Structure formats: structure tokens, C-alpha cells
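Of the protein chains in this complex, one is absent; all others appear in place.
When the chains are written out, they are named A and B in that same order, and each has its own residue count from 1.
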Amino acid sequence: MLNVEQISKSYGPVHALREVSIEVRPNEVVGLIGENGAGKSTLMRVLAGTVRPDSGRILIDGTSVSLRDSRHANACGIAMVFQEQSLLLNMSVAENIHLAQEGEFMRLGLLDRRRMNEVARAHLARVGLDVDPRTKAGELTFAARQMVELAKALALEQRTTAPLTIFLDEPTSVLESRDIAILFDRMRSLKSRASFIFVSHRLDEVLEISDRVYVLKDGAVVAERPAAEATVPELHAMMVGRALHSGYYREDRQGVPGAEPVLEARQLTVRGAFESVDLTLRRGEVLGVAGVIGSGREELMRTLFGFLPQTGGTLKVNGQEVVLRSPTQAVAAGIGYIPRERRVEGLVMDLSVAVNMTLANLDVAMTHNMIDHGRERTIADDWIRRLHIRTPSAAQVCRNLSGGNQQKIVLARWLTAKSRILILDHPTRGLDVGAKSEVYDLIRDLSAQGVGIILTSDTLEETIGLCHTILVMRDGMITGRLDAPAEAKPSQVAVLEHMV
Amino acid sequence: MDSPPQMPELPARARVSALTTGDGRGAGRPSWLKRRLAGMAPLLVLVALCILLGILSPSFFSFRNLVWGVANQAAIPLILAMGATFVILMGSIDLSIEGILCVGAMIVALLCANDTNTNNFGWLGPLFALLACTALGLVSGLVHVGLRIPSFMATLGMWFVGLGIGTVILGGTAVRVLDPRVRAMAFLRIGYFPMAVWVAAAVFVLALLIERRTRFGRYVYAIGGGEDIAKLSGVPVARTRILAFTLAGFFTGIAAVLASAQLGQANTTIADGRLFMTITAVVVGGTALTGGWGGVVNSLVGTLTVVVLANGMVLLGISPYVHETVQGLMIIAAVALSVRRGARLVIK
Partner (left out) sequence: MAKTDMVGMAPGAALSRVRPFTPVLLLVLLLLGIGIVEPGFLRAKDLSVVLSDASVLFVMATGMTLVIMLGGIDLSVQAGASFASMVVAELLPSLGYAAFPLTVLIGLAVGICSGFVHVKLRIPSFIATLATGGIMTGLSLLMEEGRSVALLDTGRHEVRWITGSIFGFPNVILIAAILAAGGMFVQRYTRFGRYSAAIGAGEPAAHAAGISVDRYKIMAFGLSGACAAFGGVLLAARLSSGSPDLASQLLLPTIAAVVVGGTAITGGIGNIGLTVVGTLIVSIVRIGMTFVGVDIFAQQIVFGGALILAVFVTIDRSKIAIIK
């Protein structure tokens, strides 16, 4: 019915999808699993029509289609239910369901609101949601909104003759078990009218609802199994199994951390994100935080740098209690942050390398309370040399430099600020292999100098390879604490157990 | 080198329902009652204000005052507020009201019987004014959308272009409108109210109809609520934006005709201060400047509040010069109170 054939997509050096082929038959639920970065979201965007693949084709009922945009995808029977809700919260349920399709409800040139609501009510009934269609979407619970999105996807039935394929992206991550049961129940009854692609990191749920399962790893399909024949451990292994190229993460340079704690968190809580986190970072230690989206790890990283103020618990830096209400205070406490969105939060792209390097600690470039451009230049040249940053000069504007070099400039900034604690948020995202290995070396250098590092990464493998200790989070709490000394690295399965 | 688009974060709101069981609406959200009250706040303020004024000045509730001091005074601001509401609902702003009004008033004055030339085109005057103002609104919209310039800059430019055109046509002096039919547009009594009030009421009904019962109305809310989502769903964003500014121009044109009729003349200051008052009215009424929330009913309440306040100050003998100061404070208070504390947005 729906066939994806040999779809490939690359972003620069990163191969997001490698000749992926997937088949969705009528009246079935196909499960799709893979780690973060395995290619699930890219595949989703290709099917949604928002991203054009570099090669390969999509076939609907045997006919090749080239999806122009999301409306076209809809017309081909492909509907998306995104993880990050795509309802307009300021408008009613009925208005959301009928968005951009109101032409069907005109009477005497005006919208027939009553009929819109009636039809919406019928759509809602099909997913078993008993809600007044005039309710504003913003007033519903998350679970209810999920159902509205499902109803909206199903409403496509009326508008297209193509067979319906509904893509569900992590629908259960924040649902309570009761709601999950309801969702699955609905999906089973709806199988007669649509097929589903079900993406989730919760392998047991995937096996429960799917007929067949595809496993994605590093952008390629590595396995396809009937759900009845697969087991969770087997799927785990296929998701992560990879011959660990020893030395890739410079494990040989991984030393032993010091004893004194440089950062301590006790019962750290941010209401709505994570609770009661206990964390100790020692001198020279590389501490990894693992967890899927929604586990609270992203918020924890942000809280440790003051972006997100804590609502409970305590934080101590070098033994002194601190309250971080903004990055200004974090920087004053000696903490540095290398952000995930380098181009937005990392560097001021239109300013020079030198300016970016001294941004967190302008004092070093000041003489008599005035900016000394000569001194600044010297400092910048020094870092360029020591970190092997490839740039024509320190006056070069950052926008045109490569990702790897940009990352090094951000690092240089924190080194200029003499930060003793660094928070690295996906530090190798978007970097090519060469740049990545340079970053790994730098992390080892810093660790040897006694800088404490807290790290999150896209891949478990990288986290395990780089860190001395790994904290695992799930649903806002710490569920595991593993040691990862160089000679006895835990397996990915061991970590995954705590994550899902 | 770009990084592949990553799966976006779950909004914090979502996790709230996960971690706090029992409360289906999620912890931290004000109760249904509180939110209803917050929505009614502008109306309650208006009512309270009226009661207060009624106590302080018995003539407030006199028939004469309500018709001439409130309703008649509110006519033009209401019409302007209607146009501004659609623009603000999208999250944009229209600063060009004064310029466009000036042009419209000039055209009316100079085409109808007046004291500077021998024209006597009667109904054609207001008609051309309407067309011209609508066209100017269309230009604003095209510049904003076509050249991709933020609305405040595009309409700021149009504000001054409009003022310039208006005064160039005029030549610096005031032109008195002599055509009785035109003047009647403002003053002819039908029932208890002067024509201006009826025109404003009709405009209000029209705006309400547009907001509630047309696709354009829906799209305006969609763009204000989430432009990227709206776009993905197939909402014609560009077209809707241009139309909103054109509509604002149209409403400003109506206001221009009424203004020249009411004043009996057109001069360079006819539009002064109206932008400020219009924005105050919309904001005080509860329509959010970020878009997506509020509507023409809110603007009606807001306009009445601003007009009643001004009327009250007159009745109480407070110096008219305090008026602008008070309006400034009002607008700050209204916006500050209505701002929803969310994630760290970059407010420009």
C-alpha cells in the first residue's frame, strides 16, 4: 500500500537515512524503533512532505509520488500525529480539525459553524473522545489533544481516495497507562480504515500493538520482524549492537577523577520536569546523563546553567551553595555551557572569533577599564593555535567557519573564562568524524586539567565511551547510576534497561 | 554544515500532566473559574468604572451624556479599533492609521462642496476616500508581505507617507466641508442616536461577522495562534495578511469620512493622537499583542472603557492634558497584566 524504497538523505557529512526501504500493508500497524539519531524523525519528515529525500522513491498503491508539501502528503493519504502537538491551542477542537478545509462548510457565503461542530463531533466519536467540539484545544489534557490529532488525521478519509496511513510519533511518552490502553484500543478498532506507523522507544508497547517491526540504526534498516516472533532483548540488541571501535573515544586517555566534588546537587527539582536529582561531579570527572526525550535530562542540563530555575533542592559549587537563576550567575560560579544549538546559543555569528572568545570574561581583554583590542587579539591567536582552530584570522566572522571550528571557539570562550565546570550539551552534534575526534581529545585534555564535565550526547555509545560515570534518567527521575571506567565499560543494553 | 533537524522537545506543559496524577488539566494551570474571570476582566473594569463615575458625577448616566459624551465619542475610535483588531490578532501591528485617516479626510473635504475649490461631487467624495484608504492599506500589506518587512516598520513608513500625501494635497491649511449631506453623515439623528453611532454599530456587526463567520476570520486567529502550524496545515498566510491590512485601511477610510463630517473640516491634525487611542482601546479590551487571543468584542469593551474614562475626566473637570498621561499609564497596565508568563521569549 505504502512503500518507501531506498530513501536516502544526508545533511552535510551526516547520513540521516541510508537507502531505507519500508513497506506498510493495508490494515496493519508497523512499529518503527531506533535510538536517538537513528533516522526516525528524518524518515517521518520525508513522509510528511516537509523534507525532500536525496534519492529513492515513495509509492502509494504502486504509483510513485513526489511529495511537494504537507498538503500534498495529506492528499496522498499520509497523516502525521507529531510528538510535539500541532494543534492551535487558541482555537476550538472543531476549528482545529477543519483547519484550512472550511470551504466545505460554507452556507450563503458564511461559515456554517453548527455543521462544522456536528461533523467534528462525528470525527471525535470515531476515536471515542467525548468532548464538546467547541472547547478550546488549550483546555484539554494532553491525552485528549492526542486524540483530537488522531481524529484530525482520520478526517482525511473524507478528502482523499488514497489509502490512509497514519504516522504516530512517540504518542505514549507522556500518557498514563490508562490512556495508553485507550489509545491502543482505538488503534485496533481503526485498523480497518487506516494503517499505522508507530514510533516509540518503549519496546514492550511497540511489540504489543504492532504487527511488524522495523529496526533503524545509523540511518539504515537493520531488521524487520513480525512482532509475534520478536522479543524485547532481541530488539534492544539490534538497536544498539555495534562493534565498539576501541580507542575511538580515546578511552586510553581516560584517567581517574579526583576526589573532591566540584558540583553537588541534592534533591534538585524543577516542577514539571524532574524531581529529586542527586548528583556529584568530582574534579576531572566526565559525568554523562542519559535518557530519552521527556526523561528530564535536557531540563537538568539547562538548570545546571541557570536557564531553568530550580524549584527545590540545593546546588553546591566547590562547597558553596549557589542558586542559579540565570546564566549570569552560573558563569560567575565558574560554570560554562556548550549548547546544543551552536548557531543560536553558542556563538554570535556575525561577530568575530576574538569577540566571541572573550564574551564571557571581558576583563582579560581590558586595560584601564577599556577594551584593549591588541590584547584581545593576542588571547584569541593563542587559542587558535592551541586548539588548532582553522580560521583565516581572529577577526574573521564566525558565520563562515565550519561546525567543528565553531565548537572550538565556544570552548575557547569558557577556557578564557577559566570555568572549572563545563556543561556539554550534545557537543558533537553536526560534526564530521574528524572534528568529533578532536573534540574527544579536548575533553580528555580538560579532564586531565581537573575540569569537571557534565555531558549529554545523541548516542549512548558516545556517552559510555567518554564518561567516567553515567546517570540514567527516565520520566523525571534518576533510575540508574553506572560506573564506566576505561577498562570496564558497561554495555549499551545495560544502560538502556534503565532508560526505557 | 548544518545539523539534521532534531526531534523537538516535549513542551514542559505536557510533562506536567505526566508527573502529577489526578488533576486532568495539569498542575499549575489556574482553575476554570479563574480563567473565566480573567477573560471577563476588561468588562468588569468597564462596569466598575461606569458605576464609579455614576457615583462621582450624577450627570454621567444622563441620557444626553450617554448619547453625546460616550456613544458619539466612541464611534470613530470603535471603527478604527475594528481594523486594528484583525491586524493585532495576527500578532502584527498597524501604525499607519493616522496617515491613512489624514488622506481620507482630505479627499472627502476636497471633493465635496468646500470653501477652497468649486468641487461638488457629493457622494463621490466619501467613496473615493474609502477607495484611497483601502488602497493604502493594501499597499501596507503588500510591502509587509512582499518585501518581508516587519509590520511595524512597513506601517510606520506608510504612516508618514500618508501624512505627507494628506498635507501635500491640502497645502497646510484647513478645508471646511460645506456639503450638508456629508455633514449629515455624522449628525443626522435616527432614533436617539446620531448617524455616526449607527455607522459604528453597523461596522461593529460587520467586523463581528467577519471574525466569526468567514474563513478569513478563522485564518487570522490561526496565524496568531501559531503561524508555522497554520502554514503547515495549508492556511493561506500571505493572502490573509495582506487582506487584514487592506481591511484595516477600509475601516480607517470609514472613520476618515466620519471624522471630516463630524469636525466639519479637514486639517493636518485631524488624525493626531488616534493611533495611541486605538491601540490603547484594543489592548485594554484584552486582545493580546502577541496575537491569537481576543477579538472585536474585546475591542468594543476596550473602546468604551477608554472613552468612558475620557468622558469621566471631562465631567469631573480634570485637565484635558492629563488625558494623554493617563492613557499612557493605562496601556502599560493593561499590557503588563495581560502578558502571559511563558518561556523566555525574545520581546523586541
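The criterion applied here is as follows: a residue touches a chain if its C-beta (ideal position, glycine included) is under 8 Å from a C-beta of that chain, and two chains touch if they have at least 3 such contacts.
From a predicted model like this one, the values you see are computed outputs, not experimental measurements.
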item	value
From B:152, B:198 or B:216, residue that would touch the chain that is not displayed	B:152
Option from B:44, B:168, B:184 or B:316 whose C-beta touches the chain left out	B:168
Selected from A:59, A:222, A:237 or A:332 as touching the chain missing from the view	A:332
Absent-chain interface as seen on chain A, which is shown	305, 307, 326-328, 330-332, 337, 339, 341, 344-352, 355, 359-360, 362, 366, 370-371, 373, 392-393, 395-397, 400, 413, 417
In chain B, positions touching the absent partner	90-93, 95, 99, 143-144, 147-154, 156-168, 171-172, 227-228, 268, 275-276, 279, 283, 289, 291, 319-329, 331-332, 335-336, 339, 341, 345-348
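Keep this in mind: only the chains that are shown with their structure count from here on.
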item	value
Centre-of-Cα separation between chain B and chain A, whole angstrom	42
Touch list for chain B against partner chain A, complex	1-19, 21, 24-28, 32, 209, 212-215, 218, 221-222, 224-226, 229-230, 232-235, 292-293, 344
Complex contacts: residues of chain A adjacent to chain B	11-14, 16, 36, 40-42, 45, 50-51, 70-71, 83-91, 95, 99-103, 110-111, 113, 139, 141-143, 169, 173-176, 271-273, 275, 293-294, 296, 298-299, 307, 340, 402-403, 429-432, 475-476
